[in-house]
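A protein chain is absent from this complex, but the other protein chains hold their places.
And then chain A:
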Amino acid sequence: MIEQFTQGFAMAMRLDTMAMVSVGLFAGMLVGSLPGFTTLMAMAILLPISFFLDPIVGIPFLLGIYKGGIFGGSVPAILISMPGTGAAVATSRDGYKLTQKGQSRKALDMALYSSAFGDTCSDIFTIVMMFPIAYLVMQFGPPELFAVLLMSLVIIAATSAANPLKSLIMMMLGLWLSFIGTDPLGGVERFTFGLFDLKSGIPLLPMLIGVFALPEVANVVIKNEKSRQLAALVGERLTRVEFRRCLPTICRSTVIGTGIGIVPGLGQIVAAMMGYSAAKNASKHPETFGEGEIEGVAAAEAANNAVNGPTMVPLLTLGIPGDNVTAILLGAFVAQGLRPGPQLFEEQGATVFAILVAMVIANLLFVAIGYLSIPFFARLVTIKTSILIPLVIMFAFAGTYVFRSDSTDLLILVAFGIFGIIAKAARFDVMPMVMGFILGPSMEYAFGQTVAMSSGNPLGFFLSERTGALVVLLVTPIIGFILWRRLYGRPLPT
């Protein structure tokens, strides 16, 4: 094992690997930062390139695209409040507020460093603990997933900025919106009014852009902020003192993200929200969260990147891809003649370790590439408001359309934009709605599976076979209540 590792380490130290990883990182960052283009699409399109490269070059190249893409997604989230993916929603919350305060550069720096830190730690943890993680992954079935998802929703509702009742209302609305379309289990149409366009449900991207970006645009236009001195607003770089202040938060988020990565089916979105909620809960000044708290950016970004390591485990140890990204990686592995599975480590141990080491190297390269490109990204906000606002609107509509070339999506975008403006005026937080919408389908599916597994007797099933899931379900309301009391049950310091 150790011998294979050192061998793999030596194999990964290649200039062409580093060069292709850099290319991948840069491409991923670029694609990720354009709303409407997904990292997944970029990986699928560039996959054939990896077929013709050496495995230790081709697979790290794809991993580079993936990693770059996650950070890329946080760029528009921070700069123009336009999260292109669910994973960037938590980042945009404080990130955009920092941009408004003229500290966009600081926010981007923090996103970069905490991403790289979270990713590196979780990768190293994964390399060391590969087989224990593989065992843990197997302990999570649909009942456990359902319980954990329900708990996540409760925590999000309890710790969201608005008052908890409003949060719950918005979350229910989000859950209801996720019901629109074809029911994932039985194939029955729900709330579609016979419209074919609604049959596949409401797409996520127009909703995200609609409720997060358009209200901010409206805000600038309504307040007529053209007098704002934007040119000087890029702000300072992140200082070492600030990073050190956030280090406990980053570490906490890394642990949370890694843990969530082990549970199959949860992913980056839940990780980012949980990392954020935990940071807010632990903070001495939770009221600053949502108002431009650099810790909020750090918490969300470290957590959503820390998911990456453990999600590779089922792929490498069993050959089972847990999501679409790992499915593409599986394609790349088998096309190279490496068949992921129980024997991969015995037969190709050195190559696999080389790829894992390249993952860690990718994180380090990523810091360098990010450091050099952030000044260019950050300059975006120095564009005159009269030009920037039309540009943002263009990105919002073009991004929505390019996603799947469907003009209905534009109507959905405008509808959610109007909804977002009204919700903002009425002081309803849209975050719980979005989270309910994103997690609703997974939770529903897991619930349906649980009922199917139990042959129609879920209670008995939980009691007799799934005590772990039952415990999670039972402590959920208690955790929710404690969080709510801690954050809102006491008078806020004035």
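Please note the rule applied: a residue touches a chain if its C-beta (ideal position, glycine included) is under 8 Å from a C-beta of that chain, and two chains touch if they have at least 3 such contacts; residues count from 1.
The working rule: contacts and distances are computed from a predicted model.
Chosen from "Na+/H+ antiporter subunit E", "Spore coat associated protein CotJA", "Methanethiol oxidase" or "Tripartite-type tricarboxylate transporter, receptor component TctC", the protein name that UniProt gives for the omitted chain reads "Tripartite-type tricarboxylate transporter, receptor component TctC". Touch with the chain that is not drawn comes from one residue among A:L364, A:A425, A:A452 or A:V471, which is A:A452. Contact with the chain not shown here comes from a single listed residue; of A:G265, A:G290 or A:G399, that residue is A:G265. When you scan A:L185, A:I422 or A:L463 for touch with the missing chain, the hit is A:L185. Contacts to the hidden chain, counted on chain A, fall at residues 38, 40-41, 43-45, 47-48, 51, 137-139, 141-142, 181-182, 185-187, 189, 196, 199-201, 264-265, 314, 318-328, 331, 334-337, 339-344, 404-405, 445, 448-449, 452-453, 455.
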